[in-house]
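Shown here: the complex without one of its protein chains, the others still in place.
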Amino acid sequence: MALVGHFALILTFLAALYGAGAAAYGALRHRPALVESGRHAMVLTWPLITVSAACIIGLLVTGAYQVEYVANVTSQAMPIYLRVTALWGGQSGSLVFWSWLMAAFATAASLRRWDRDRELLPWVVVVTMVTLAFFVSLVLFFENPFRSLWQTIDGAQLSAIFQPAGTLPLVPSDGRGLNPLLRHPGMIIHPPMLYLGFVSFVIPFAFAVAALVVGRSDDRWIRVTRRWTLVAWLFLSLGLILGGRWAYDVLGWGGYWGWDPVEIAAFMPWLTGTAFLHSVMIQEKRGMLKRWNMVLIILTYALVIFGTFLTRSGVLSSVHAFAQSAIGPMFFAFIGVTTVASLSLLLHRWPDLRSENQLGSLLSRESLFLLNNLLFMGILIICFWGVLFPLISELFTGQKVTVGPPFYERATGPLWGGLLLLMGVAPLSAYGRTSARLLGIALWKPLALSLLVPIGLLATGMDSLAAILGYWLAVLVALVTVHEFWRGARARHRTRGESLFVALGRMAGRNRRRYGGYIIHLGVVLMAFGIIGIELFQTETQGSLARGEQLTLGRYVMVYDGVTQWDTADGRNVTRAVVSIYRDGKALGALYPRRDFYYESQQPMTIPGVRSSLEDDFYVILVNWEPIGNQSATFKVYHNPLVNFVWFGGIVFIFGTLLAAWPEREPEPEPRRAQARAPAIAGA
Amino acid sequence: MESMTETTPQPSSPRGGRRWGTAAVWVAVLGLLTLVGFGLIRRQQGPVGVGSRMPEFTLTTFDGETIASRDLQGKVLLVNFWASWCIPCEQEAAELEQASQLYSDDEVVFLGVDYVDTETEARAYLARFGITYANGPDLGTRISQAFRIRGVPESYVVGPDGIITSVKIGPYVSLQEIVDSIEAAGGGD
Partner (left out) sequence: MAGLHTNSHPEPLLLHEAKLRGWSGGAGGGDEVSEGVRGFRPPPLQENPSPLSGDGRWGKRDAWRRRGGQGGEGGTRGAGLLALVTVGLMLAFSTGRASAQEPTPSDDEVNAIARELYCPVCENVPLDVCPTQACAQWRATIREKLVLGWTEPQIQDYFVAQYGDRVLAAPPPRGLNWLVYLLPPVALVAAGLLLWQTMRRWRRAAEQAPIPAAPLEADPYVRRLEEELKRRG
């Protein structure tokens, strides 16, 4: 099976190369048949790489430990579903998974009516296939999952695909097992979600590059990829949220985002992606910002590849980073080439992308969107610079430094606040001319109402200015957004006589992008509530307790009841403590923080015991314990106010994105025009 | 479908600005790529290798003595990076001490560099293995950064001319291995 998978991979690589080559050649030489052949090759890559991925899964599930990858990431004790997810549990498998997604999406993107955009097709094929070929080449030549283990006569161990001379197969009796941290449900789908997001962004980029090559300066490429962009953004957001949830549940440090370089590496494409989502609306509505949108999508692609590179090359260290490997230079070369190529292309077409840029007013929606982009770029610069600076410091001064959360939080805090403010004001401003007066009229009611919040908070004695501002702005956004729903529903209700409820549903259904977007904003507001709560008001304490002793944190009292220890069937040793929680004297139940130790990988995992409510989380970590005899234990306890708003807001966020991305009935293109275009195939 | 062909000449006023902008963008992009490239090269470099000159350093031992690598020229040197929290280091600790006893003449010097450790622990470790040769903390991780170590334990054997003759990543497996490395560097006995 390993050989089948390996050959399928080779064929995929060849098909991708041929597809890119044929499409490019066919486009340049006006040979539509060749372009079509290239497209067929592209469609072929997907079944081929599916075969390869299926082989890996087959090897994983059947426990073929002679294959090095299988020995590294699975073990006898692992259940079947975990073995399947081990496909992305290791470096080489995850690269195959990435490639599989790329092939799938390229094929999906090609299954559409190309009538109006025939000339873009070859270049979309080129971009997607070059990307695919790159990742498959990494797998084939550097991190091949189909390498098997062989042992020479003198006991040395080799790994190779084909049996080297003078060796015998080496079949370990058991594998090392998947890293225990990867066995949590959140961690099982976090990498796939992120990869889905990353890979999906390649499609809009491919269309953008195609538009540049061909010389089209309209927004056709944006309209065509609108749904792709939204779906990519959905998956990326979901991946980030799930990563946070996993960190909170399983890593046991009471938080969900550590401003770790690899977290940031996945966050940066999200920042440019969000800026892009907003700014393309301007291009669609007003035909402005053509060049800027090109810049944004090129940046997003570069950051996607760069992010994948950072997590694999060892250039930066972080809790996520993989060990240093040989693929670093390959990634670097690919990023260099694609960035320089995209940039050259863009500069070449720069004059053609001139748009009729007119701003009716500095308070118009276009202006506010521009401001939104500025703030997102600001956050991007902070993140990028913070991630890069330790490298610069080490290169120029030899001193290693850490750029940690204090830097990011203080630098980006005001920018997030600015974005919240914009979220509250922009829905009320119109395209074109909007005077300050009109905006003020629309804004004053929600603003006045929202001011109750800071007044109320100050009255209760809150002294954190950041929190007061944050909550005020969040409530403002909520009021404005709800007001927008109300306005629309009421208008519909008046003209059609529908009940408000039905009006709401139909209105949102008819204008999914707008109202989906508003729901996303509401999701962000909820998340902001939670984030401000936990970041600014988290309290913690640590203490050692003998049995029956208690510790206090705020209104909570925790009593230590006892600890037990046992071995489980899936190869781990569990030490579980029982604690009882009381708040204001009232008993709330028991929590079971525990420490799992996985024998095969010699790794401990700290699972907190958490009591969740909408108001707060009481989060207990078992830090240390004494042997069964003395039964005293050390606990670290966090009180996280409002943290569940983050997850709840995340659900609303995802729901809003789904609504926005849900297919609407597209207006049909007139048949006459389609026929007239058919003969004109290859480019300008 | 729109395909732009230039029918009107470019307005000349933004041209100068455009040149500056283009130049700035290229400088930024290429500069960033170069930086990352350097970082990558450095990462790929690995520890200081056989055949290169030993980096200069100063070590202040736990006993308060200051040892400068420059003063040790002409002698065979074995620099061992260890830490008290490093379990594999324990595998070679006794052998290193034995080896240092074998070469009790002045021509072969054993130096232990304690990487990122606490003094109490370090002293306890040294006492436990009865280590008598000079050991000191790697203050500010300067020495380990100079040698570009990847982890502990690592040992570097340097000849009398200051050129590194062997690099051992991981613990020595036997006394003989240590002796062989020293003999190869020119440590006579």
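As written, the chain order gives the labels A and B, with residue 1 at the start of each chain.
By definition in this document, a contact is a pair of C-beta atoms (placed from the backbone, for glycine too) under 8 Å apart; a residue touches a chain by one contact, two chains touch by 3 or more.
Source: prediction; values computed, not measured.
Colleague: Which of the displayed chains are touched by the chain that has been omitted?
Modeller: Checking the complete complex, the chain left out touches A, B.
Colleague: From the list A:Phe7, A:Tyr431, A:Phe537 or A:Tyr592, pick the residue that touches the absent chain.
Modeller: A:Tyr431
Colleague: Return the single residue from B:Gly31, B:Gly49, B:Gly74 or B:Gly140 that touches the missing chain.
Modeller: Result: among the candidates, B:Gly140 touches the missing chain.
Colleague: Quick one: say which of A:Met42, A:Ala247 or A:Val280 touches the chain that got left out.
Modeller: Final answer for the missing-chain contact: A:Ala247.
Colleague: Where the complex has a chain not shown, which of A:Gly360, A:Gly413 or A:Gly505 is the residue touching it?
Modeller: Residue touching the chain left out of view: A:Gly360.
Colleague: Where does chain B touch the missing chain, residue by residue?
Modeller: Interface with the chain not displayed, on the chain B side: 83-89, 116-118, 120-121, 128, 137, 139-142, 145, 150-154, 169-171.
Colleague: Spell out the interface residues on chain A facing the chain that's missing from view.
Modeller: Against the left-out chain, chain A lists 69, 72-73, 86, 88-94, 155-157, 172, 174, 176-179, 181-182, 187, 190-191, 194, 246-247, 251-254, 258, 260-262, 285-286, 288, 311-312, 317-323, 357-362, 367, 370-371, 374, 377-378, 381-382, 385-386, 389, 392-393, 396-397, 399-407, 411, 430-433, 487-488, 490-492, 494-495, 507, 510-511, 540-545, 565-567, 573, 575, 595, 597, 600-606, 623-629, 632, 634, 636, 664-665, 667.
To be clear about the criterion, only the chains that are shown with their structure count from here on.
Colleague: Would you kindly tell me how far, in whole Å, the mean C-alpha position of chain B lies from that of chain A?
Modeller: 36
Colleague: Mind pulling up the chain B residues that touch chain A in the complex?
Modeller: 1-6, 10, 18, 22, 25-26, 29, 32-33, 35-40, 42-44, 141, 145
Colleague: In their complex, what parts of chain A are in touch with chain B?
Modeller: 116, 119, 214-218, 220, 313-315, 324, 328-329, 332, 335-336, 339-340, 343, 347, 350-352, 388, 391-392, 394-395, 398, 400, 677, 680, 683-684
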